[in-house]
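Every protein chain except one is present and positioned as in the full complex.
As written, the chain order gives the labels A and B, with residue 1 at the start of each chain.
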Amino acid sequence: MISFIIKRLLQSMLVMLTVAFISFGLFRFVGDPVSNMAGQDTSIEDRQELRKSLGLDDPVYIQFFNFTINAAQGKFGQSYMLREPVRELMAKRFPATLELALVSSVIAMLLGVPMGVYTAIRRNTLLSKAFMTISLMGVSLPTFLIGILLILLFGVTLRWLPTFGRGDVVQLGWWSTGLLTASGLKAIIMPAITLGIFQMTLIMRLVRAEMMEILRTDYIKFGRARGLSNRSLYFRHALKNTLIPVITITGLQIGSIIAFALITESVFQWPGMGLLFIQAVGNADVPIMAAYLVLIAFIFVVINLIVDVLYVIVDPRLRASSEGD
Amino acid sequence: MENQEIERGRIADFLHRLNDNDIWWSFWHSPVAVLSAALALFMIFISVFASVIAPFNPFDLASLDLMDSSLPPVWQSGGDPRFLLGTDDQGRDILSTILYGSRISLLVGFVSVIFSLILGVGLGLISGYVGGRTDAIIMRIADVQLSFPAILIALLLDGVARTLLPKDVHSEIAIYVMIFAIAVSGWVQYARTVRSMVMTEKVKEYVQAGQVIGLGQFTIMWRHILPNVIGPVFVIGTLHLALAIIIEATLSFLGVGLPPTTPSLGTLIRIGNEYLFSGEWWITIFPGAALVAIALSVNLFGDWLRDAINPKLL
Partner (left out) sequence: MSQLQIENLTVEFPSRKGDFIAVQDFSIELQAGEILGVVGESGAGKSTVGNAVIGLLQKPGHMIGGTISLDGERIDDLDEEIMRAIRGKRIGMIFQDPLTSLNPIETIANQLIETIVLHLKLSKADARKKAVDLLDQVGIPDPSVRIDQYPHQFSGGMRQRVVIALALCADPEVIIADEPTTALDVSVQAQILDLMRGLCRERNVGMILITHDMGVIAEVTDRVAVMYRGKLVEIGETAQVLGSPKHDYTKSLISAVPRPDKRINRFPLVTYIEDVGERKEVDIANHWLGQTQDYADFDGPLLKLTDLSMRFITKHSIFPSKRIYLDAVKKVNFDIKSGEVFGIVGESGSGKSTIARMVTGIYKPTGGKIEFAGADLTAMTTAKEINPWRRQMQMVFQDPFSSLNGRMRVEDIIAEPIQFHKQVSTNAECYAIVHDLLDIVGLGKVAARKFPHEFSGGQRQRISIARALATRPRFLVCDEPTSALDVSIQAQVLNLLKDLQEEMGLTMMFISHDLPVIRQMCDRVAVMRNGEICEIAETEDLFNNPKHEYSQHLLSLMPKFFMDKN
């Protein structure tokens, strides 16, 4: 078990190093950092000075080493565009994105899993077909279009919900939350639904496919032949086995939640990291791009690690084989 | 004479097989499949022949008249019979821009799917068949790539292209950047599926029979394994087409995709979005509907295809 986790940790470090390398390459070789940082009227001497302070004259491997050390501490330098330290910019935006992602994931799970189970068990009922249609719509309607339609309906026509921003936020230390104010809660409804629909669709289809597969297995057949109730077969034997692959894939999907958060943030002008990133891409603001890249990879790696551990806890077959490690 | 007969025999044989084929049969007995295929073909048809069908050429600046700008659809008061679905802020006919926009969206979708497919199937075959270290390397790359969803990769590539290239060059090559970005981000799913299928196929006895004959590895992969794993690839390809079109639209909507000079459906929605609050909903909603029609029909068809070929695929 422990050596399994160590192995995973090493793999994660490798992933992080690769990503760090890519973002270093981005930072160092895409455009000239000096001319991006310096203003028009900076003298040549000042430019030299800046060059030196950035360490751009050092050998590349030392630069990469320094970059990695700094990145590990969250130091990515200054934004070219906003002239502020990237770390503070990101820290300010991070709570907004995380709250949005969490709320929408919870919505997606709470709806997706039961819908998937239902459509797998009662395949031919009307409700099942309705769920399947909804899920196809969820895949076929681009996230931004869902956002626009929601805005048009609830924002412009009915005027029930705000169409942009986070509403009022409350500061809890460095963390700013919108979940404790009425306007904040109201503001998160539409963005969270927009972001959650695609996830929900995905979870539902995954649960359905896995569940159907498991319901065909011999041990379910044998359970049925022993007179076990449908409830026990579905929820005790099948669902538990279903959740194993579901955990993995949902874990892998965290990346997409964040990517889709970026679209949602753009549609609703949600002050999160994604919006910052899109602006950075439009303005070729490399330090922010590099930092965003590393942060996403980090989140991905951490969640994957958690998923791996969960996997071992749920599946006794893995537990046994990892004991032998 | 004899050749003709053999030929006729082959055609009869083919028709008999077709009639016997479960997938073909279930296609014609599934109204959803037939309708979605018809709708998808219709959308493809009208966009391929956009220049013939469209009442106006929206890129011909000379034909535009600002007097015609922001007209609502025909059935609303103030509508102009020349512009069935209304006009945008520059007086372009919405119907025509949709037709041209669909063409670009479909083009980007198809080309990037083909690139992804070739790359993914190739790497998946190699990874699954050769195994060992090669497999480990390819799959690790796939893992890392999977942590960055398509949209993120496309955004990054676009950001890089923007930094490296002057602005006017960038909008000219935007479509290639876009295709490249979507293609590169899409290969993983093909590779993973093909790899796992190859791993189950390669231990089957027909592959061993090939080895006993003495066939080379490439022949075995190409002649024996590939035809047995290709079915699900079509399913993924179909669903990926819908996804690629949506990604392209999303990027264009975010303003990092195709420029307004060669607008795709996503660009049109982006342009329209600015007028949403002033009540000119048709500039957004109609291109949006066209986009959904394409994506939905392709997805419905792919969904049916998956159920017919291999329900276990996601």
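Following the convention adopted for this analysis, a contact is a pair of C-beta atoms (placed from the backbone, for glycine too) under 8 Å apart; a residue touches a chain by one contact, two chains touch by 3 or more.
Nothing here was measured: the structure is a model prediction, and the numbers come from that model.
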Full-complex contact with the absent chain, from B:51, B:134 or B:208: B:208
Residue numbers in chain B that touch the chain omitted from display: 13, 25, 204-206, 208-216, 224, 227-228
Hidden partner chain, residues of chain A it touches: 217-219, 221-229, 232, 236-237, 240-241, 244, 314-317, 320, 324
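We adopt the following convention: only the chains that are shown with their structure count from here on.
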Whole-Å gap separating chain A and chain B, where each centre is the average of the chain's CA atoms: 24
For the chain B and chain A complex, residues of the former touching the latter: 140, 143-144, 146-152, 155-156, 158-160, 162-164, 242-243, 246, 249-250, 253-256, 266, 269, 273, 276-277, 281, 284-285, 288, 291-292, 295-296, 299-300, 303, 311-314
For the chain A and chain B complex, residues of the former touching the latter: 11, 14-15, 18-19, 26, 30-31, 136-137, 139-145, 148-149, 151-152, 156, 205-206, 209, 212-213, 249, 252, 255-256, 258-260, 262-263, 266, 277-278, 280-282, 284, 286, 289, 293, 296-297, 300-301, 304
